[in-house]
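One structure follows; several queries about it will come next.
Now for subunit A:
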Amino acid sequence: MPGGATTAAAAPIVLEAIGKRYETASGAVQAVDSVSLTVHAEEFVTLLGPSGCGKSTVLGMIAGLVRPDAGRVLVAGAPCVGPNPEQIALVFQDGGLFPWRTALDNVTFGLELRGVPAAKRREIALGLLEPMGLRGFERKYPRELSGGMRQRVAIARALALDTPILLMDEPFGALDEQTRLLMGEWLVGIRRRARKTVLFVTHSLLEAIALSDRIVVMTARPGRIKDVVDVALPFPRDLNAPEVTDLRAKLWEQVREESLKAMGTRP
Partner candidate 1 sequence: MGRLAVLACQVASLAVVVLAWHVAVRTGLADPLFVPAPGAVAAALGSTAREALPRLGDTLLKTLLGYALAVGLGVAGGLLLGSRRLVHAVAMPYVVAAYGVPKILVLPWIVLILGLGTSTAVLTATLFSVFPILVMVAAGVRDVDPTLVTAAVSMGATRGQVSRKVLLPAVLPSVLAGMRVGIVFAMLGVLLAEMFAGTRGMGFLMQRMAMAFKASELFAATLIVSILSIVVVLSLEHLNQRLSRWR
Partner candidate 2 sequence: MKVLAWRLAILIAMLAVWEAVAAPLNPIFYVRPSALPGALLGMWRVPDLPPLGEHVWLTLQEIAGAYVLAVAAGLWLGFLLGLRRTVGRIYEPLLAALYAVPSVVWYPSLMLFFGLGSASKIAFGVALGFFPIVLSVLAGIRQVPATLVTVAQSMGARPLTVFRKVMLPAMASTMVGGLRAGLALSVVGVLVGEILGSRAGIGYVINYAYGLMMTREYAVLAVLAAVAVLALDTAGALVEARVRRWAG
């Protein structure tokens, strides 16, 4: 288990039986039901499950953007009452980059909000963009960047505020497979260096296995935790290793059942 020592400091994220229901035109929908989880410091936890299983809603509740109807969320020991820019940074599926700002200005956005002086902002931003291979692209607009580059800028923007926790909602979802795998490798490297706690949402099994310390398998709606799987493999991970294949098969069995339910067919 990573970050072994249990210190006096509280776990970064604690979910106590959180739930969320939505009112829609066709009645009430229970998106998330009784999810309890503890994410430890510097852990990389992935929420895995079919679409519509409430993974993004869970993330939204942790980020303070969605209020839970049941249970509570504790971030760094304190109850979550709203957005928490000191503790949490988000990365969205389509980047959420501001199209009228250059890559550099996108990265410095959060710093601007905090009143960090311009020179310092630029320094921090360049310091993040360069190891990402985006040197020379900082004055480009998102429109002029490829999908992979845009996601890297989005991640840089999230890293700029130097929060201990990173929430990532299918950040590589819109990318093609090759780019996805490369970004995954790159993220592993970043994570190690940056020492952050990461909660990652995906529906890709391989991605989950490649990146995580623990995988939380979620059921179809209403989203509950079906299983929690430890991935005790060393980094960097060889995706062709037998352990990976085994794990993948095991996960697929569980996920398949839920995916079929989500599609409305019996398993």
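The candidate set was assembled so that all candidates are chains of the complex that A comes from, given by their letters.
Here, a contact is a pair of C-beta atoms (placed from the backbone, for glycine too) under 8 Å apart; a residue touches a chain by one contact, two chains touch by 3 or more; residues count from 1.
Since we're looking at a predicted model, the values are computed, not measured.
By the touch criterion defined above, subunit A in this complex contacts candidate 1 out of 1 or 2.
Within the complex formed with candidate 1, the subunit A residues making contact are 63-65, 83, 85-86, 88-90, 92, 94, 96, 98-101, 109-110, 112-114, 141-143, 161.
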